[in-house]
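I have a structure here, written as structure tokens, and I will follow up with some questions on it.
The complex appears here without one of its protein chains, the remainder shown in place.
Read from first to last, the chains carry the letters A, B and C; within each, the first residue is number 1.
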Amino acid sequence: MTDATPVQSAPSRGLLARLPSLPVSLIIGIVLLAPLVVAAVAGGSLAPYPYDEMNIMSRLQPPGADFWFGTDEFGRDVFSRTLVGTGSSLVMGVAATALSLLAGVPLGLIAGYKGGRVGEAIMRAMDVLMSFPPILLGILVLAVTPPAQWKAIVAIGIVYVPQVVRLTRAITLELMQEEFITAARLRGESAAYILFHEILPNIWPPLAVEASLRVVFAILLGASLSFIGMGAQPPSSDWGLMISEARPFVEQAPWIALCPGFALATAVIGINLLGDGLRALLDPRNTGAH
Amino acid sequence: MLAYTLTRLVYLALVLAVMSVLVFLVTQAMPGDVASMIAGQFASKEVVDAIAVKLGLDQPLIVQYGHWAAGILRGDLGRSLVLEQPIAPILLEALGRSLVLAVVALAVVAVVGIGLGVLAAVRRGKLTDQLVSGVSYLGIAVPDFFWAIVLVLVFGSYLKLLPTGGYAPITDGFLPWASHLVLPVVTLVLMLLARIARLTRSSMIDVLQTNYVKFARAKGMPESVVILRHALKNALLPTITVLAIDFGLILGGVVVIETIFSYPGMGRLLLFAIQRHDLPLIQATILIVSAAYCLANLTADLLYAFVNPKIRHGMRAS
Amino acid sequence: MMTAPQARPAVSPVVASASAPKPAPLLDVRGLTISYGNARGTLRAASDVGFAIRPGEVMGLVGESGSGKSTIAMAILDLLGGGGRVDSGEILFDGTDLRKLPASERRALRGDRIAAVFQDPFTSLNPALTVGRQIAEPLIQHKGLSPRQAAVRVEDLLAEVGIRDPRRVAAAYPHELSGGMQQRALIATALGCEPKLLILDEPTTALDVTVEARIIELLAKLCDSHKLSALFVSHNLGIVNRICQTVTVLYGGVVVETGATGRVLSRPAHPYAKGLVAALPRITADRRHRLPSIPGTVAKLSGSPAACVFAPRCPFAEETCRSRPQAMLTDGDGDGVRCWKADALAGTPWPDEEATGLRRPRTGETAETRSAPLVEVDHLRKIYGASRSILPWLRRAGTVAVEDVSFTIGRGEVVGVVGESGSGKSTIGRALLALTEPSAGTVLFDGADLTQQVKRGDQTLRRRAQLVFQNSAASLNPRKTVGAAMDRPLVLAGRADAEERRKTIAGLLTRVGLPAAYADRFPHELSGGERQRVNIARALATDPDFVVCDEAVSALDVSVQANILNLLAELRDEMGLSYLFITHDIAVVSHIADRVLVVYGGTICEEGPIGRVLRPPYHPYTEALLSAVPRLAGDGPEAPRILLEDAATAPGGRGCAFAARCPRKLGAVCDEQAPPVHETADGHRIACHIPLATLAERAAVFPELADADALPR
Partner (left out) sequence: MMMRRLVARTVLSAILLSGTAMAVQAAGTLKVSVDSNLNTLDPAKMKGGQEYVAAYLIFNGLTVIGHDMTVKPDLAERWERSDDLKTWTFHLRKGVKFHNGRELEAEDVVATIARIQDKATGSTARVNFEIVESMKALDPLTVQFQLKSPYAGFAELFGERQARIVPRDAVDTLASKPIGTGPFEFVSFAPGDRIVLKRNPNYFEPGLPKLDEVIVRILPESSAQVAALTTGELDLVWNLPLEAIDKVKADPKLKIDSVPTSTWDGVIMNNTVKPFDDPRVRKAVAMALDKQAITQIALFGNGTPTHSPIPPSHPYYNKDLKIAKGDPAGAKKLLAEAGYPNGFEVTLHTPAGRATRERLGLAVRELLKPAGITVNVQRVPFDVFLKDIEGKAGFYIDGFFSRPTIDTSVYPWYHSRGSWNTALWSYSNPKMDTLLDGARQAKSEDEAKSLYTQVQALAVEDSPGVIPYVINHINGLSAKVHGFHSHPMMFLDLRDVSID
């Protein structure tokens, strides 16, 4: 009630100054992700070989001095392919998540704020979408047209819209009960102002945490879709596709699958840790302690 | 509770009805068509048309939908155009195999996952907790297909201990049946375990901080009673929901795992149907998969309500 | 009797005191120091705390939030959570230092020799287990009863705590019981193993006033009949006065005063205790005066106190107070005070602000002398949860929150609405502000239908009616500065000039007693009282005529509550505001309202000028409410309390809403017919089947009001 030692506000201090007090998982997450982001941005120029250069003489080479992570059945350098594939895999996750947020957040806001018939209609539509198992929805979307990576992104984006809508709506409903929203209504604010200036800023922290987890799911789902041939297309070096193509050779040349597998694991662990760290950082209950 | 169940069932029926229309339209929109698929490479137009007429594909969509929907209401899922067999038995068989996978995998996940989650929550911050967290990270970090490949490599190719693909009906004997299940189940467990363990851990931690747990301690209850009787029962509520949803997911087919292990469940049936462009089979499979998924969700909610006396009794009011 | 300031052992050797041979204490806490630690540092929750409870004695441990009272209770139970630890000290129970016992032995004592009841019965019972099983658990654990034997004992226990249907309650789940029943179940659990010591941590705070009264009555009876000792943790001085023989006052984790309840509450020695007693709103007080209040906010410590913890807020503080810690001064009777000036101040009351000229006395101007009413409520009715689904089993009539309520609020008038939880009082407030649409009836604001205007999108009229909330934290957007929160109403009012708006905000902040620089702060950087001031300032920013105060001071500590009440009163006087003051605390209402509505189950049972409502004739419910108001020693004789039954069913139906709990129920007529309204002079109306004359025969709950015409009108 009467709290005499005001708790220092989290956002009012510089990030750098607070580095020692940042959650450990956040720091590890960033450390794991940083090289991947670099690879995603500059993958092609860092790679020792072009990702699609074939060399029949050196196919299925084990890791060595020339090819750090060996070569695949076409003699392509696995390391270069993995490096170049970073962009494809990360973009898949981030873009699909962005898409689901872009569509889901406004719908969730409206459903939560408006309620009534509009809200009901939105939520029932989401129910229908949600009653498809995620990968099924992805397959269905992709089965309508020839596969391509951007379509996989759209498909995954659509798959996760209901979750985002539900979360946004739940938070909005909760916020609608908050008295500061009542105060805004009392002073005669428009619905748009309340939605975008009062509610939205309070939705971001939980959404950011949710988004980081969604990115993980999207990356994995994207890899799965590529794996069954409905995502990225050869000769692209998307990780899921690489692992899928490596299957027949896994016994002779396990490195073809292991290299992108480890990259995928690093990305997922990194983002998970980032999400955990973010949660700890943004959770009001954890101000100070983590 | 009854009213709630009824309401949910009505919703379910509505959702499925809407979905059936959606599924029907989407499958119609698919490129490629079944008549040319049946006619094969380079069939002439007349051949394709003749097949289309024979299959009734020339009729207006609404009529086709009407026939289809009426059939489903009668329990007739139609005939597979490619397999030229009634769909229902094929689907039931695949569903049965998916059911086996789901039940076995979830039984393992539930026991191990909840156990680990409780252990981690009770030993929060200690080595055990960190070990469990680490293992569960590994579980979610690596995609299921990667685990599957590793398992095939290790147990099938190197150790030659387990069959790496296919399915043996129980009529072949218990051992072949069970041995074929091991790898897909282990893969599924690796995939699902982490979530269950982490969820149990976090809800357990929440429950351990509640007043009623504090009050149970104030009554001098031993820690084991506090954890197992007072905390666990309440902490399991969200876990039950997720388990039921996972159940629906596996029942609806885990396409990737079924592909790698050549497991003839719902996922591969669907993939088969899509690849062969067998519209009735696609429609029926999606409908059944979605219905199974919805039912699992519904069961989750009902189970949640049933386990939670507050909702069980208060359902009428809400 | 008290000596000069000098360093003395902190713990008074009460036992060794020869002047009054008393039995050895059952619980003797000595030098207890507790701190909470986390990565950011440590917070001292209790410093060198000592007190003793003798067999059969109930000791009150009082203090405001953050005083460390609950922490001490939990430390005794060995249930400190969240990084709390006991740094030093002894907790002697029956002569044994509990801290030296292994954890398993301490656990064996808990629930058996030392039992506890916590604040919130709603969350203290496990929702997944039946009540009976939860009560039986310690019996089986500590006494080795079989489940069957335990079940029999459970029913006995439930009967003993006043539950009429023990078998049904034992088989019920917690959510099926009312709050009062739940708390009785908890008490039954605590009593099960016949403990020697009860730890009661705010056992009635979460309950309604009439329920609280019954629970206190029960606890007092049980402590007496079982010869129980108890540590009674509370912030409520009135309750402590009723049940405790001795009291220990905590401030900032430090014991500032201890002694016999009667003495401490009637003649407090420590300045903080003086302030606390003075700031308590009293029904009998002259409401033309401001409430005395304690300036500032509660201090928090990170280490051993280096000065008197209360010095920053103490009007009597001198330089010495700020430079050295205070020692406990005790006398032979076990009374103690931690203030070197205690003797010197013995006759000095807490300073009256009017006397010091800080505040203007309220002018006696009346509101009703003005013209037409500002707000007219006509046959307002609100039903929640009604549903017209196409699915027959989903159709619901809904819950009646407000049933046919009519009243008016004059310009400059303060109307209080008093009721318990579920009485519909908040719904009335929300309907008045067009935050909820009435199911029937109309609300006219300044002659216009506000609801219809808002529906049409016309917000101008609405800005003239504002709301001050209970939860000062939730009512401010955590991501906006105070200035930004106050800026919006001005922008909406068409004030284009940013500089001018900034000035206005500074002016408003100053007006509610905050520095203008607070405009740049975020809500979480403010204390609860400061946030409530910001809330008020924000409400004022639209330049309203009418403000609904919905439990606006309920969440605040007594010392802060007085501040806010004073501020609200001042604003009304200066700006001619009208208030609808919604609260569960009739003492608070009596202090600020001109007129009062007593609501129960969505209906108005009694309405009238405050002076009339506080005096007979009473509606039976009003009478019970008034009799439940706890009073401090020295406030006058306690009236016989009217104890209401726990509500068995929700109010509703055709008859009187209060019929089910009414101690004076006439019979079937109360259940079946709506009560007639008796009207007396001055607009005093009572809705009851009992004839007015019979009602008027009752004795006054506050006789001092009856004869002394302390109240105007």
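Quick notes
Here is the rule we use: a residue touches a chain if its C-beta (ideal position, glycine included) is under 8 Å from a C-beta of that chain, and two chains touch if they have at least 3 such contacts.
Everything numeric here is computed off the predicted structure, so don't read it as measured data.
Considering the complete complex, the chain that is not shown touches A, B.
Residue B:261 is the one among B:212, B:261 or B:293 that touches the chain not shown.
The residue from B:115, B:156 or B:238 that touches the chain not shown here is B:156. Taking the complete complex into account, B:165 is the one of B:78, B:115, B:165 or B:238 that touches the chain left out.
Here one chain is not drawn; of B:215, B:272 or B:293, the residue touching it is B:272. Interface residues of chain A with the unshown chain, by the touch rule above, are 52-54, 56, 73-74, 143, 146-147, 229, 233-235, 247-252.
Panel shows chain B; residues 31-33, 35-43, 46-47, 50-51, 53-54, 82-85, 90, 93-94, 149, 152-153, 156-157, 160-167, 174-176, 178-179, 182, 259-262, 264, 268-269, 272, 274-277 of it touch the chain omitted from the view.
Just so it is clear, only the chains that are shown with their structure count from here on.
As a whole-number value, the distance joining the C-alpha centres of chain A and chain B reads 23 Å.
The distance from the centre of chain A to the centre of chain C, with each centre set as the mean of the Cα atoms, comes to 48 Å.
Taken in their complex, chain C has these residues touching chain B: 77, 79, 81, 107-112, 115-116, 118, 120, 123-129, 137-138, 141-142, 173, 175-176, 186, 189, 199, 385, 391, 393-394. Chain C makes touch with chain A in their complex at residues 38-40, 64-66, 83, 297-300, 433, 435, 459-460, 462-463, 465-467, 469, 471, 474-479, 485, 488-489, 492, 522, 524-529, 538, 541-542, 555-557, 560. Within the complex formed with chain B, the residues of chain A that make contact are 124, 127-128, 130-133, 135-136, 139-140, 143-146, 216, 220, 223-224, 227-228, 240, 243-244, 246-247, 250-251, 254, 257, 261, 264-266, 268-269, 272.
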